[in-house]
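A protein chain is absent from this complex, but the other protein chains hold their places.
Coming up: chain A.
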Amino acid sequence: MAHPSQLGLQDAASPVMEELLHFHDHALMIVLLISTLVLYIIVSMVSTKLTNKYILDSQEIEIVWTILPAVILILIALPSLRILYLMDEINDPHLTIKAMGHQWYWSYEYTDYEDLGFDSYMVPTQDLVPGQFRLLETDHRMVVPMESPIRVLVSAEDVLHSWAVPALGVKMDAVPGRLNQTAFIVSRPGVFYGQCSEICGANHSFMPIVVEAVPLVHFENWSSLMLEDA
């Protein structure tokens, strides 16, 4: 999760998010260079004593400020398109989970092998135990095996919601009557937090998402326990 007053992106927990982090650094460096250039030009223009009211054209500078931006745009577009196509690659998922948005909670269904389903409500602030995060914890987490391609089918039962987990680089709109698909691989074990990302009513800010990535053996144990409790 984000730490207090964090400005940048969270640490990546999936290969796609790692690539997005690298691309973000690349784009940010270019933006900072251009901003420095603009600042320098502004200072230069404001502080000069030279005035020439009769400058009509200058071929050299026109060529520079046409070619250079085109080159910079290409330098940004190439890695961007690479990641775009990387995110759309067909990966054979080991597990499919349905995430359904409701007002105001998420429900998860693991129906590949057995019928396992549960609701995931936010833990109210007064019920938190020390060490838990306010407005982020849920009573039941979406547990997934790590290092396995996971497919998530996202939809909604009532109004628009959006299922987002920043550390995994995943966000998908939950539209009633529509099934949206997203996929990810969790590279390391851990607990990853997200929040509903489409305005959905009074408690839009209070329906978080928690994904817990565990080794496959622990995932199997967890699913057996959940089936027994159901």
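Definition applied: a residue touches a chain if its C-beta (ideal position, glycine included) is under 8 Å from a C-beta of that chain, and two chains touch if they have at least 3 such contacts; residues count from 1.
Everything below uses one rule, namely that contacts and distances are computed from a predicted model.
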Per UniProt, the name of the complex member that is left out, chosen from "PRELI/MSF1 domain-containing protein", "Centromere protein L", "Ribonuclease P/MRP protein subunit POP5" or "Cytochrome c oxidase assembly protein COX20, mitochondrial": "Cytochrome c oxidase assembly protein COX20, mitochondrial"
Determine which one of A:Ser44, A:Gln59 or A:Gln126 touches the chain that has been left out. A:Ser44
With the missing chain put back, one of A:Leu28, A:Ile42 or A:Leu225 would touch it. Which one? A:Leu28
Using the touch rule from the top, list residues of chain A that touch the missing partner. 3, 7-8, 15, 18, 22, 25-26, 28-30, 32-33, 35-37, 40, 44, 48, 72, 75, 79
